[in-house]
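This report concerns only the one structure given below.
Some chains have been omitted; the remaining ones sit where they do in the full complex.
First chain written, first letter: the chains are A, B and C, and each begins at residue 1.
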Amino acid sequence: MYDRLMNRIQELDSRSVALVGSGGAGVVTVGNLLLEAAAADGSYGLMRRSAGPQIRGGESAALLRFADMPVECAGDYYHLVIAFDWRHAERFIDEIPLAASSCVLHDPAGGDVPEPIVQSGARLIPVEMQTQAKEIEYGRANMIALGLVSSITGLKLETISKTVSRSLSTKGENVVAGACACIERGAKMGRSLDIELPMPIAQGGTEDRWTITGNQACGLGALKGGVRFVAGYPITPASEMLEWLAPRLARTGGCLIQAEDELASVNMILGASYGGVPAMTVTSGPGMALMTEGIGLAVASETPIVVIDVMRGGPSTGIPTKSEQTDLNIALYGMHGEAPHVVVAPVSIPDSVFTLQWAVNLAESLQTAVIVLSDQLLAQSRVIVNRPPDIGFITRRVTAQAGVENYRRYALTADGVSAMAIPGTIDMSYTADGLEHDERGTPSTGSRDHLQQLEKRAGKLIGFDYGDHWADVEGDGTIAVVTWGSCTGAVKEAIRRAGEQGVPVRLIALRLLAPLCTQQLNQALEGVRRVLVVEQTFSRQFYHYLRSQVDLPKFTESLARPGPSPLSPGEITAMLLVGEA
Amino acid sequence: MTNPQEIATKAEFLAHAFALEQESVDRYEELADAMDTHNNMEVAGLFRKMAEFGRKHAAEVERLAAGSDLPTLEPWDFKWVEDEGPETGDYADIDYMMTPVQALQFAVANEKRSRDFYGLVASHSPNKTVRQLAGEFSQEEAEHVTLLERWITRHGSDTAIQDDLDPPNIVD
Amino acid sequence: MNPLPGKSQPKDYKSDVKPVWCPGCGDFGVLNAITKALASLRLPPEQVALISGIGCSSRVPAYTNVYGFHGIHGRALALGAGLKAARPDLHVVVAGGDGDGFSIGGNHFLHACRRNMDMTYIVMDNEVYGMTKGQASPTTAPDWTESELTPSGTHARPFQPAAIALAAGATFIARAFSGKPNLLAQMMVLAMQHPGFAFIQVLSPCPTFRPEQKEWKNIVRPFAVDALPTSDPALAALHCQRDDGMSTGVIYVEARPVWRRSNMQEIAIEDIEQEFRL
């Protein structure tokens, strides 16, 4: 069954290339150059990296996939692997599945090909990269590899050279010349091999295409949403977003503070937001755990904040460099007491721009905490995509104007949102409080005040009109996949493949995880007889969450697998087709 | 700390007198509120009464000062005998279970300090008008002392603060 | 009577919320001083924000008429720093207790001192956790055995707020007594006028759980050292180390550049988007 499926997969017009090497082989550099060059030639693509535990000189792999349409996930297997050496290959070999049709170009100087690779049945071709590079002044094996790939995939040599020259320009002329010579040598070597894997080229111009990572996309979305204050504490895999934001906030009239810890980060943004400035913090699991008390304060004091959790493998320090969706529970339920808040998640890298913009908007409009769940896979992958559309939102923080008589900060209103006086507003001072309070904000232990304020804080989220953004719903048919976050890419591809096999499947990729739009979800599930819930967790967190809130059809299955490897479209397709096709 | 003896102009003197009363009013109001909050209604009532007296006196001073331009002094620039105004009393002398007698004793001490403050000015100020006015004020404060002491006798000698048999609340 | 227009009477800075504090609590004196200092500085209430954590002392914001945030235990300085960074135009005053500031909040205290943002931090130090019923705080003497939680004392050297503020880099350090609101107000004015992080440790008795502190009024006295305030950290350290913690006055004042956000050339978000183009 699975094998039959694998065969079909080959027909998809995409090319997956893995570059593997250790000790400063420069695979990531080649990967980036390749992505850029292919993009310039008109391909869409995606690259992620996998690395060993060392900070420098460790083993690493650049994992790329190209297609004639935006790529949202890794493929099922790699068409081409270029290996400089195999040191500690066991650390990521699981992440590079091969088919019998795959080609593995390996430098014989890099040692014996590992057993799992041999057993895959892939074609193994020894290619001397190291020694060839040595013959060239300023030559490096990775540039030989770049030449090899470009000729095999039919990339324009001119584009490659331009890309390389631009990116190496600071290193000096000699380096550039050496690199170009290597590329040519590699290209020649490539032409002599009988492998052809022409790069899929998309129609249309490339003017409106972007190259962006998920971390950057989140950062951009936050800026577009209006965030002008960020406090954060470095943590993998979120630090890069903070690093991207720091200078750009300074340039847009905002400010970023590196806080002493995550407790400070979340409280700093509470302060900034109380001051009227949309504010955000960015972290990953361990930092998230330290922030929940502050998030609870945001909820209780109705101070808008955005918290991005770029998820990594857990529990505890876990696997900082790998992806997982296992912070769903803490994001939904991690606060003590009743602390209703919003949880959203981008369904793709470019969607991160929109989702963050929306998240800021929701936080401001609803005066609550919005948690955004990104993950390492989205955050640290780089894609070539169409420029994400500009979206304008109208709702904004409801503020109180000077001179309102008898101002009540936590007044009970029809929509549960009450006007917030921003410090500086004359005669409207009030004290924000995390103690339960009455409408004025004065602490109260009365059951009436408690119930009213609980209802207010929960009601404003439930009653809000989230429009169509709550989920990406596509297709029809009587089978549906319900998924979220970075799994969406693989699910989409699986659905396309199932469709090609005559099995139409609906997609429901939730962008709004909490509050769950149960009515809309039920509607989207109308007429569905079979549901597959797809997520990257061990304990089926998402599946259990859905169960807790809605009645799923009897025939509901869960496809859950923990990290570190992402789910492949193939395994999802297989599960979809079982008993159907 | 500077000395009341140096109060040399009528305006300066009246500024002091006004501040003395105003601070006293504010303090008594605050204490009354605190007693109210802690359900010691009797003492709360007494403090309110004291505040009322203070308000009347402040109004008198205001009348006297009508038309003149009083200097604006920072709280720490006044020439009191101590660092604090004579008629404010020490927070530490307050207890939520204090008896009316103790409250009156607190008030007497305040009045005595005022009396002495005015007395010092009356006997030492270089300015005659000031000396004369201060003398009158001192006299008035002395009368308050006598009055309050009479109240104390009337209230008996119950000065022992009762134990609160209940443990304090933990509030968080 | 008051020749100046606008809000400049201390009571104009008080709210109508009645303190839950025990009558006799030193925190009343601090509230009193805060309102006096704000009145002296003629600060419009809407331009002042008073931020606190949790504890008896941390209840203070609601009792004033300025903008307030009664946050969570130990995090007031972080909240205040975020507010000040985002809204440099506001006067930010942070206030709280010794437990809030030196126990759970100790780390933020260290880093607030280092960062030297232009704000004032007032700690009402009663050497006890008032609000949770009288446990030892970091400033409690190690042999204090009145709390059931530490029945034979804490066995730990008391936290020395001024010495630590100094080592951490605060640029204005003072100690005061809540029983002298006028002097305290004067010190607060200096602190608020000081460009940078100004820290005032206020000895503020808790008659309920530390009745012996009623004696403080007879013990505290001004620093008997002419050299203070000093701008020499070594000298300040010397006097902090030698003192028994009961001397009051401004100890240390340093002119160090105040934390400020980096001002880069402003650009539009559209310009930033350019970097993603192929």
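Keep this in mind: contacts are C-beta pairs under 8 Å (C-beta built on N, C-alpha and C of every residue); 3 or more make two chains touch, one makes a residue touch a chain.
Keep in mind it's a predicted model, so treat the numbers as computed, not measured.
Peer 1: Let me make sure I understand: only one instance per chain type is drawn. What is the full copy number of each type in the complex?
Peer 2: A x2, B x1, C x2
The definition used in the following text is that only the chains that are shown with their structure count from here on.
Peer 1: Determine the centre-to-centre distance between chain A and chain B, using the mean Cα coordinates as centres, and give it in whole Å.
Peer 2: Comparing mean C-alpha positions, chain B is 68 Å from chain A.
Peer 1: Centroid from C-alpha atoms only, then distance chain A to chain C, rounded to Å. What do you get?
Peer 2: For chain A versus chain C, the centre distance works out to 42 Å.
Peer 1: Which parts of chain A, given as residue numbers and ranges, touch two or more other chains?
Peer 2: none
Peer 1: List, in ascending order, every residue of chain C touching at least 2 other chains.
Peer 2: none
Peer 1: Considering the complex alone, what residue numbers of chain B touch chain C?
Peer 2: 18, 26, 30-31, 33-38, 40, 62, 65, 69-70, 72, 74-76, 78, 83-85, 90-96, 98, 167-168, 170-172
Peer 1: Give every residue of chain A touching chain C within the complex, in rising order.
Peer 2: Residues of chain A touching chain C: 36, 39-40, 206-207, 209-212, 216, 220, 223-224, 228-229, 231, 247-248, 250-253, 255, 257, 259-261, 263-265, 267-277, 279, 293-294, 296-297, 301, 384, 387, 421, 423-435, 441-443.
Peer 1: Could you list, by residue number, the parts of chain C that touch chain A in their complex?
Peer 2: Answer in residue numbers: 17, 44-47, 49, 51, 61-62, 65-72, 74-75, 78-87, 89-90, 107-108, 110-111, 261-269, 272-273, 276-278.
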